[in-house]
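What you see is the complex with one protein chain gone and the rest in place.
Chain IDs A, B and C follow the sequence of writing; residue 1 opens each chain.
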Amino acid sequence: MPVNRDTVLDWMRRFAGEMAEHRAELVRLDTAIGDGDHGTNMDRGMRKALERLDSADQADAGAVLKTVAMALVSTVGGAAGPLYGTLFLQMGGALAGRDEVDLDGYVEAWRKGLQGVQTRGKAEPGDKTMVDALVPAVDAMERAPDLDTALKEAVDAAERGTRDTIPMVARKGRASYLGERSRGHQDPGATSTYYLYRSAAEALGG
Amino acid sequence: MPVNRDTVLDWMRRFAGEMAEHRAELVRLDTAIGDGDHGTNMDRGMRKALERLDSADQADAGAVLKTVAMALVSTVGGAAGPLYGTLFLQMGGALAGRDEVDLDGYVEAWRKGLQGVQTRGKAEPGDKTMVDALVPAVDAMERAPDLDTALKEAVDAAERGTRDTIPMVARKGRASYLGERSRGHQDPGATSTYYLYRSAAEALGG
Amino acid sequence: MKKLINAPDAVVQDALRGMEAAHGDRLRVSYDPAFVVRVDAPVEGKVGLVSGGGSGHEPMHGGFVGPGMLDAACPGEVFTSPTPDQMEAATKAVNGGAGVLHIVKNYTGDVMNFDMAADLGRGEGIEVESVLTNDDVAVEDSLYTAGRRGVGVTVLLEKICGGAAEDRRSLADVAELGRRVNANGRSMGMALTPCITPASGDPSFELGDNEIEIGIGIHGEPGRFREETRSAAEVAERLAGPIVDDLPFNSGDRVLAFVNGMGGTPLIELYVMYGEVARLLGDRGIQIERNLIGNYITSLEMQGCSITLLRLDDEMIRYWDAPVDTPGLRWGV
Partner (left out) sequence: MKKLINAPDAVVQDALRGMEAAHGDRLRVSYDPAFVVRVDAPVEGKVGLVSGGGSGHEPMHGGFVGPGMLDAACPGEVFTSPTPDQMEAATKAVNGGAGVLHIVKNYTGDVMNFDMAADLGRGEGIEVESVLTNDDVAVEDSLYTAGRRGVGVTVLLEKICGGAAEDRRSLADVAELGRRVNANGRSMGMALTPCITPASGDPSFELGDNEIEIGIGIHGEPGRFREETRSAAEVAERLAGPIVDDLPFNSGDRVLAFVNGMGGTPLIELYVMYGEVARLLGDRGIQIERNLIGNYITSLEMQGCSITLLRLDDEMIRYWDAPVDTPGLRWGV
């Protein structure tokens, strides 16, 4: 599949579906080491994003992602709102004005998005945040020979990265208040990022 | 046993013992249809009464009962404080200045006490209160040929009267707020009155 | 039972110690007999206002002692009315020569103990009057019963009579005003959860996960009936409906609407409830002139709320608005 307006729209719809479906799971993960709202937040935000996507035509893939970004920023709140908002805003900027992008363009957009998240949140790998899913996924995509492989490897890498957050002691976000007690729990934001890669593989792959 | 200062003192000590022993039971009964404090109230009051009895010599049985009455009035509060206070105050008044009383004197004291309780609380038999234990007990004593019989029959009558409160709908005291829902529960105040007769039979009987 | 206390039988004493430490500049605390009194009592020529009742309803009554409200409050054990000696001592402490008004909630225990105290006070030559509150429409009333309980109206009455007393109105006037407040006020309460008294350590009643208790009192007494949980809008209807019908409150009436938390209900829920009450009264043309929202007459940690409506007249409004300076209510000063 090409990466264009329609497939990215499909991606966002699938991601919204994942957030609705896994809402309770994300709430449970966030209850253990945070304040129990990550699933509710992401679901609320992605529902609003779909509303906006439905109500106005989008010029291109970049416009789709910017619309999602603005919806998240103005309806999610918390840490996830600005972080996912920034991710999609940066990615959208990279894709703006282009009908279709290839592997390089796609990976470049992720690289920009990741940079945005790290600039806003100041998290490094190992801090037990969504960055721990993003970094290995983007790295894996950069090594991939073609888009399909990139999409699949990103899912695997994000899944591993997410699982790797379990033994970590959180140093950023709400979980950091728990200190040692945050160990042994999977990070909710990394988990939602894993679902983002999964829906990308479905919508943009093969 | 004669009814005199020492036996009445023993009676009050035994009654205090019953209140400590049955504190939880009275709390449970009062929780069902009231506010769950009758056992605590009576136990607190009788402990204070014993303290006062221990700290000063009592001239006669009347003085013993008045000391108990004043202790209850100033430490129990709630409905039971004034009611038991009045009961013992009136009984004490009837016994005051007499070294020893016979059956008639004893029953006369109870009659006065009962009157005091009814004047203060305005409860009639059937209202589901301590009056439902007092009235049959005093009636039974009036019919008894001798003190020992009177003491035993009073216990039986009070027990029956207490049990008879179970099907009643309360019209006085806190249980009256429950209306029909007060049916099916035994009245806590009648129950503590039953223990009062039981300790009287032990202390003054045989 | 988990509570922030040192020992079940030390709660009242320890809380009084906290009150004294916190408000010692404005309140004096007597420990035996236990009562809280304005630091400047007795106020010469002012009617003294004494209330009291079981503890566990805080801020009522101790938190309402101060200029513009009560002169003294007598705390009993938790949910147990105080004793005549406390009331008598408080009565003496606040007697500024213009007489003393006892504000009594209609419970058998409170009534009997205050009766004895009034007799004692009069025996000492103090003019004592009593006002009874009995505003709880959940309770069936008849000649042969103990009558209705005094609940939310008590708070409003203490404030309004406090304003009148501060204005140096006579004992007869203040008592008459108090009776008018009681006659024009109605309340009803409900619970989502029971409470646990420190002494018993057990819940005051058992409620299922989907049950609420309607028509509760303020002592953990069970209510008139229980039913399935409902929306805030339905609960508001459940409580305000019988209240409005009872007085009745009519279209055009001006009221004070009081949404009270039972102690464990978050304020955000009380505001949700207030929104529903305001809508419901609006629909019936009843005009809310004043309001009060918060935990003022509580049942320890019970979750739930009560609604009180008071039909206002100009005098009540004037004394409601008058300055008050107590730990629990404070404005105009």
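Methods note: contacts are C-beta pairs under 8 Å (C-beta built on N, C-alpha and C of every residue); 3 or more make two chains touch, one makes a residue touch a chain.
Note that the coordinates shown come from a computational prediction; the quantities given were computed from them, not determined experimentally.
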Using the contact definition given at the top, list the shown chains touched by the missing chain. A, C
Taking the entire complex into account, which one of A:Arg13, A:Arg52 or A:Arg120 touches the absent chain? A:Arg120
Touch as defined at the start, partner being the missing chain; which of C:Val50, C:Leu270 or C:Ile286 qualifies? C:Leu270
Residues of chain A in contact with the chain not shown: 27-28, 31, 33-37, 40-41, 44, 73-83, 120-121, 127, 171-174, 176-179, 181
For chain C, residues in touch with the removed chain: 2-7, 11-12, 14-19, 21-22, 55-56, 58-59, 63, 78, 192-193, 209-210, 212, 229, 231-233, 235, 263-276, 278-279, 288, 291, 293, 295, 298, 300-301, 303-305, 327, 330-333
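The definition used in the following text is that only the chains that are shown with their structure count from here on.
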Topology of the chain contact graph, where touching chains are joined (line, ring, star, complete, other): other
Chain B to chain C: how many Å between their CA centres? 32
Taking each chain's centre as the mean of its CA atoms, chain A sits from chain B at a distance in Å of 74
Centroid spacing, where centroids are CA-atom means, of chain A and chain C in whole angstrom: 54
